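Every protein chain except one is present and positioned as in the full complex.
Labels run A, B and C following the written order; every chain starts at residue 1.
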Amino acid sequence: MQDFNPTDYNIPDDFQHYPGDPAEDSLGPFFYRQAGDQLEAALSVQARHCNIMGGTHGGILMTMADYCLATPLFLDHPAGVLTVSCNCDFVGASQEGDLIIGRAEITRRGKSLAFTRCTLSVDKRTILTANGVIKPLQQR
Amino acid sequence: MQDFNPTDYNIPDDFQHYPGDPAEDSLGPFFYRQAGDQLEAALSVQARHCNIMGGTHGGILMTMADYCLATPLFLDHPAGVLTVSCNCDFVGASQEGDLIIGRAEITRRGKSLAFTRCTLSVDKRTILTANGVIKPLQQR
Amino acid sequence: MQDFNPTDYNIPDDFQHYPGDPAEDSLGPFFYRQAGDQLEAALSVQARHCNIMGGTHGGILMTMADYCLATPLFLDHPAGVLTVSCNCDFVGASQEGDLIIGRAEITRRGKSLAFTRCTLSVDKRTILTANGVIKPLQQR
Partner (left out) sequence: MQDFNPTDYNIPDDFQHYPGDPAEDSLGPFFYRQAGDQLEAALSVQARHCNIMGGTHGGILMTMADYCLATPLFLDHPAGVLTVSCNCDFVGASQEGDLIIGRAEITRRGKSLAFTRCTLSVDKRTILTANGVIKPLQQR
């Protein structure tokens, strides 16, 4: 199982990588850290993350949004979580070389569903806002 | 510029690849064909598209949704298009080996914005529905 | 408990009113009929449904979308249903005197959640598309 080092991507070394998700590693890698009540995520934008116009591809940004929305719950539910619904607004642009920071917070943990929101930004400039409905799976 | 052959992915040979988008090739590759009024897209799910639980990663599905929502307009706007907003509902599961077919239609082409919807399915079972607001860029 | 007659609103008489929801009556009234696999809904736009610019207010349209998304499930779940998430795209305009027809279909009925989509239109011109995640309540 491959692991990744944040500093190889110019990401502060208090971020960590959650190993074992093939798609997240192939699309990212993404890193996270706990910052008070919020989860923070980081992605260093590389050429392969960019679209034909040179901006970070919307799919990469939505993948990072999904990572931000689901990870805070996933860390508490080792049986896994499912994203039920995800809405993304593409507020601004980013490009190769940018460090994207995601910040997520849980709006509500219900019995069967949780609601989370996140913001992706580059140098404090918001580039995407997202919100999700997440279903924690029950341990069998 | 790398190109891809649909038959290498067990995708029918009347699908084609739009070359030149690094992220779409790194995340997909995705293929498309025109089917009457609809655009159809195809992705053959590989291990690297899957999450830690063995299902197709939500980020890959949202990337494919974005591809479905934007491509019908992109084909008509060589100056490019921007996704303004994208909403995805994760209706069902898929996994390695599945052939995901996306079907998109343009709900409305306005002067400055267009609205599109799409459905992703495996063997006619819907796995995701999405809708997007797309902004065609003006040729300079 | 107040009931309403569709023909008082120039709505075909095979539409019916579901009595007992104060908000739906105050905001609508809305009417529905089963049309094959789809539920159809109707609203006759009156001056009090319109915004300061003379168009049907977005809140009325979203209320009608919610009605379309939830009613197909509500009819099968007398214990009630909850809308978990609702996304609306405002595709076109409508105004006083228009007859808005909604068409909804259930994308998937899961064990704990259902997914539905709907379209609102005037004279076959789409004015809104919406999709929702709906939670049927369990009978106690």
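Simple rule for what comes next: a residue touches a chain if its C-beta (ideal position, glycine included) is under 8 Å from a C-beta of that chain, and two chains touch if they have at least 3 such contacts.
Computed from a predicted structure; not experimentally measured.
Which of C:L27, C:A42, C:L73 or C:I101 touches the hidden chain is settled by the complete complex: it is C:L27.
Within the whole complex, the absent chain has one touching residue among A:L27, A:M64, A:V81 or A:V133, and that is A:V133. Contact with the omitted chain, checked across C:I60, C:I100 or C:L120, is made by C:I60. Chain A residues in contact with the hidden partner, per the touch definition given at the top, are 85, 87, 89, 91-92, 107-108, 115, 117, 126, 129, 131, 133. In the full complex, the hidden chain is touched by chain B at residues 84-85, 87, 112-113, 133, 135.
Take chain C: the residues that touch the chain left off the picture are 20-24, 26-27, 47-53, 56-60, 62-64, 66-67, 70, 80, 82-90.
FYI, only the chains that are shown with their structure count from here on.
Distance from the chain B centre to the chain C centre is 30 Å, each centre being the mean of its Cα atoms. Computed centre separation for the pair chain A/chain B is 21 angstrom, with centres defined by C-alpha atoms. Mean C-alpha positions place chain A and chain C at a centre distance of 35 Å. The set of chain C residues that touch two or more partner chains comprises 85, 87, 133.
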